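Presented below is the structure to which this report refers.
For this depiction, one protein chain was excluded, whereas all remaining protein chains were kept in their positions.
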Amino acid sequence: MEMNYSTINGTSRGYKILMVFLGAMVGVFITSFLVAYLKGQQVWGVSNIIPWGQLITFYIYFIGLSAGAIIISSLSYVFRKETYEPIGRLAVFMGILLMIGAMIFVMVDLGRPEKAWRLFMYFYLNNMSSLFAINSIFYTGYITLMLIYLWLIFEGKKQLAVVLGTIDVLWAIAVHMGTGAIFGLIGNREIFFSPIKPFEFLMAALTSGTSLIILIAVVTFKLTRRLIHEELIFSLSRLLRSIILILLVTVFVDKLTHLYFPNREATLYLLTGDYWWIFWIFQIGMGIGFPLFLLTWSKTKKSIRWVIIAALSVVLGVFGERAALVIPGTAHPQPFFPGKMEGPWGEPAIFPITFWESLLSLSIVSLVVLLFVIGLRYLEILPEGRAEGKS
Amino acid sequence: MRGRKKDSGEKKNDLQGFRLTRRKFLKLTAIAGLSAGTFGIDKVSPEAFATSSFPSGSRGRWIPTSCLNCSSRCGISVKVEHGRVVQIKGNRLSLVSEGQICPRGHIGLQVLYDPERIFTPLKRSQPKKGKGIDPQWKPISWDQAIEEITRKLRSLRESHIPHHLLLFSGLNSRSHEDLILRFAEAYGTPNLVSGEGLDDEAERAGRWMGDGHFEPFVYDLDHTHYILSFGADLIESAPPVARWLRKWGKIRRERSIRAKVVDIQPRYSLTASKSDEWIPIHPGTDAALAMGIAHVILKEGLFEEEFIKRWTVGFEPYRELVLKEYRPESVSKITGIPAEVIYRVAREFGQTRPALAIGGKGALAWPGGSYTSYAIHCLNALVGSLDTPGGVLYQEFPEYRALPKIEGDEIGRKGLEQVPIDFRRTELFPVARVVTNQIPKSLREGKPYPIEMAIGFNSNFMMTAPGSGEWGEALKRIPFYVHISPFVSEMAQFADILLPATTYLEEWGYEHSSPGGGFVEVRIKQPVMKPMGESKSIGDILFLLAERIPGTVTNAFRRIGSSVEEFVRFRTSSFVGWEEFLKKGVWRGPGYEYRKYSRIFQTPSRKFEFLSGNLKMLQNGKKKMMGQAAPLMPCYTKVKWLGEERQYPLLLFPYQPLLTFENGSQNYPWAQEIFLPMQGVGWASPAEINPETAAQLNLKDRDRIWIESPFGKIQNSVKLSEGVPPNLVCIPLGQGHTSYGRWQKGIGCNPNEIIGVDFDRLSGQSTFFNTRIKLYKA
Partner (left out) sequence: MPKWGMVIDLDKCVGCQACVIACKEENNVPHGSPEEQRSRREIFWHKMIAVTRGKYPHFRVELLPMPCMQCDHPPCVTVCPAKATFRREDGIIMQSYRRCIGCKYCMVACPYGARSFNYKAQEGKPYHHQDEPPDRKSWEPWPFPTRTQGVVEKCTFCFHRIDQGLREGKKIGIEVVPACVEACPSQARTFGDLDDPQSPVTKLLASRASFRLREELSTHPKVIYLSR
């Protein structure tokens, strides 16, 4: 059965308020960016000990969401699972926007954002052993592929879409594993260094991507008064449950590897130090334990509402997972010399949540939402309400 | 500071007869010539200076001059690029520190360009004086300032009370010290008060008891094989700092025999960490330990018999005393050091030649510190480490061209005859040359006479003297106070007129070290740039003042030139050509000659005395300055603590980290950010306590606390450290400034605010470590 898609008409009051708000956030974005650009990153929480902060956390988080979304979209366009058709376009579109968001995050995090072009001088000015340089190939390729993919879908070129979708999925996997490798290959940071870090990234991407799609689908469909196919959601939630399980195993193996042998100081710090709560409450509790429980327990797994709560929990939890990597990963002092180092060099650093950095992060998120809402207004992304209503 | 002003051949109010005059002494040395035992100090050729290790192609010029960030006064080389001073390093030709400087030497850049320097004369418009009261400075012209100051100076002389003028001298160049001294003498006031009473007077007095030299000890670091250090922070503060830093590397790894260093002090200091052995000792018990070590040496016959027989007197009574009263077992109870350790260290010390025993302020700035210094001096004598390679040396001083005699008038002569207001060399302080910390009491009580006017030359006793609060009270009482310094220091806050002085990089002068390396070395101080703003060098200000005090003062100064530059030229012309001096920056005398036993001992017996004849003379002299009961041999007396143990269970323990600028100013970010390397922190002066103590008091790292003594309380933060014994609280000096400077104001605390005023009575040395305190959470 052919599915019809439509735009939203954007006449409702809610839509207008949302647009005004999001428009204002663009102003906030520009301001907070300029403040940091002119005054320097001293207005943020980053330091010589914790060089990467909120923005990098969002950056890897968004890349994960994007990759997750693309992989989910493949269910519809590559594997031709019809159940997933209503969210197919949505997923691809989100994949693109999230990736753009991720790029904005990483660009504004640069100390000299105007030199960002230097990241894209493949092979010529770049050092190709740097994962940032490698990833810049992945990222540009990825965005290009996604755009073509979306275009093919819009054009209804299904055969080509299958081919491109396949490449795109593989590419998305590479993108995200590459992002994981930014951390996983850093041998001097105990918390980062792990061969399965790329894989863990991928799994986290899938859980968060799937959950985000569940959330966005439900929210947009609801707000635009479209009916949503319950089976779609439940099917996604079963998928989600399996990936969370894999993620759990991955995280377990990763931490076990780090804890088993005595050089476990930094990992112990992660589990029990200043940021224990990010790991236990966000990463493990909200990202894995709680949703797994909701999606397994017979009473809750059959309820749309609980599935949504589980998805929300995963989305927040995986953000925590990213934060638990970026911040405690560098906060713990590096053991330059055996013994207790005195003074600041021997103490874990604390990452302060600062006004301008948070504002910048939030405004970039808003920017992505803005693009999304505009997209819905002008592109036929959502399935037609009535068509959906039939089933 | 160390040898702050006394070493110029000119000083009159020195202890006459305590020693040969330096000039005679030098002549003797010169005649004896370069006989046996001189060591090669000429191995650095002048070319070494030309090949700076920064490639010469770079722009800029290196100018040799001297550092004055502490009393070591090292020779430095300063790089000037495009009229700006950009780099400082050691002058290769200076051998006291073998061309090296300490880290503070480099920070001269931030001293010179301190944004908080003052550039015009200032006059206060707020009549009320006090700590924290804004003086409301108004800029005035130099002319007006000098006129107002000299008007008052003239009027004191006219009223025949020149001795009602009080002069404070902080850390100043030798040349400026000479000028200040000349000013005081010509004007007719005996009240020239330097910081030496806070410094090493006990050390000098102890030395004087043994060999008659009222001077700090000088050590032959190049050749020694064993160092036993009592409370001297050899690589943090022991003067001359840069020399120690340099020689440390040398004696450890640049010779075939590595010197062993044993550090005896209660806290684990930087020196302790770098020494071979750290022996924690109960505070204030070093004399007992020194005597205990002597006991083992005497008992086991480890002393240098030859030397003792020929060149010492009083050995028998000394031996008897030591053997009877200082058994290591009983010393162990006093000092808390196991008897085995005392035996072992004593044997090492007695069997290794040459070996050195060194006493630092930590051991000596106590009541009875002179005797501790004497006890340590005796250890060196026992093992024959006097005037030998690797032993205690006798610093030689330059023979500057003599200054024309001051033709004093009646007013001046009468003034000079008055008892100085610090009661030096009275029954109160029998051998003291200056009793810095007696001043507040004298000022407050108006005894022996009131002070009408005071001039402070670069001093800041408000920070550095124990009971610093009393200084505030006292300074308030001076009707007219003039302060001269480059910055608005704590003491400057009390000034009626504040004159902007240049820093050491903008002025002329000459320097020599005492203690130095034994041999004579004179270093030039020449301006590397024009004085900033309207600032003037202290010396030039003195010339200006003198010009307007007609009579003896004007005459005294007219005859030595019209500016410091001329003065320096005049004084040094007796031994070095001007052009050469300007170019090299350093002039060195002949090599040091060892074993001059027949002429170095300035004691009644002309030998080293284990039973002090010098003291005995004081006891029996006309003035009867010392009671008959006073001991004449080294001895240990139990510490008298300030404060009740029950109420104040802990001991306050200040120390001087390497990056303390002699406590004067600390407005230097380079020093501040790495202030305490052992604790890994900067911008602070935390109170270090043992974790056990902390647990008892329920304190954690970084807690804010009150530190209370019977004399007041201050706030500070806590740092736990295993290097501190359980009953001590260690606080670095240098912080706690309440005046000038965004990089120092409000950082840390100044322990001197709550330290009690007490003295080593013999020498007038202020004590620093015998105040009891308690801690509680703020």
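Per-chain numbering from 1; labels A and B assigned in written order.
The working rule: contacts are C-beta pairs under 8 Å (C-beta built on N, C-alpha and C of every residue); 3 or more make two chains touch, one makes a residue touch a chain.
Because the structure is a prediction, the values reported are computed rather than measured.
Within the complete assembly, A:E342 is the residue of A:D274, A:E342 or A:E380 that touches the hidden chain. Touching the chain that is not shown, out of A:I17, A:I30 or A:L125: A:L125 (per the contact rule at the top).
Residue-wise, the contact with the chain that is not shown comes from B:E673, picked out of B:E300, B:E673 or B:D701.
In the full complex, subunit B makes contact with the omitted chain through residues 51, 53-58, 81-82, 84-90, 97, 100-103, 105-107, 109-110, 112-113, 235, 242, 245-246, 248-250, 252-254, 268, 270, 273-274, 278, 280, 658-659, 669-674, 677-683, 690, 692, 722-726, 743, 747. Hidden from this view is one chain, which touches subunit A at 39-42, 46-52, 109-112, 115-116, 118-119, 125-127, 129-133, 136, 182, 186-189, 192, 330, 334-346, 349, 352.
By our rule, only the chains that are shown with their structure count from here on.
Interface residues of subunit A, counted against subunit B in their complex, comprise 341-346.
The touching residues of subunit B, counted against subunit A in their complex, run 678-681.
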